[in-house]
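Note that this complex is displayed minus one protein chain, with the remaining chains in position.
== chain A ==
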Amino acid sequence: MIEPLQTEDTDSDAEGHPYILHLFVTGASLHSTRAITNIKHICESYLPGNYSLEIIDVYQQKALAEREQLIALPLLIRRMPLPERRLVGDLSDTEKVLNGLGISRL
């Protein structure tokens, strides 16, 4: 249903509880591009090979906004592991992002 714009799948089963992340953005806006860069950087640094990231452009699928209760964008949703976590903003505050995703610094 959700068509990935860009998927980076790297050995999702490696650790047993892979991170499934959905990032909702609005086209190529400043906040969106910054958020994409930031999340990629964080994932690569802290979750190498242990995550799946899906980036969704809400402009392309407007009906999603209601279904996913989108208000503030960009929004990163941690689908897995449960419970679901929601992070808004351009993800520039790495400390908060790590806390929010429940990733301990190595």
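Heads up, the rule we're going with is that a residue touches a chain if its C-beta (ideal position, glycine included) is under 8 Å from a C-beta of that chain, and two chains touch if they have at least 3 such contacts; residues count from 1.
The criterion applied here is as follows: contacts and distances are computed from a predicted model.
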> The chain that is not shown, which UniProt protein name from "Glutamate synthase [NADPH] large chain", "Spermidine/putrescine transport system permease protein", "ABC transporter ATP-binding protein" or "non-specific serine/threonine protein kinase" does it carry?
Replying inline: "non-specific serine/threonine protein kinase"
> Just one of A:21, A:36, A:53 or A:73 touches the chain that is missing; which is it?
Replying inline: A:73
>> For review purposes, identify every residue of chain A that touches the missing chain, sorted by number.
In response: 24, 26, 29, 31, 34-35, 38, 58-59, 62-63, 65-66, 69-76, 84-93, 96-97, 99-100
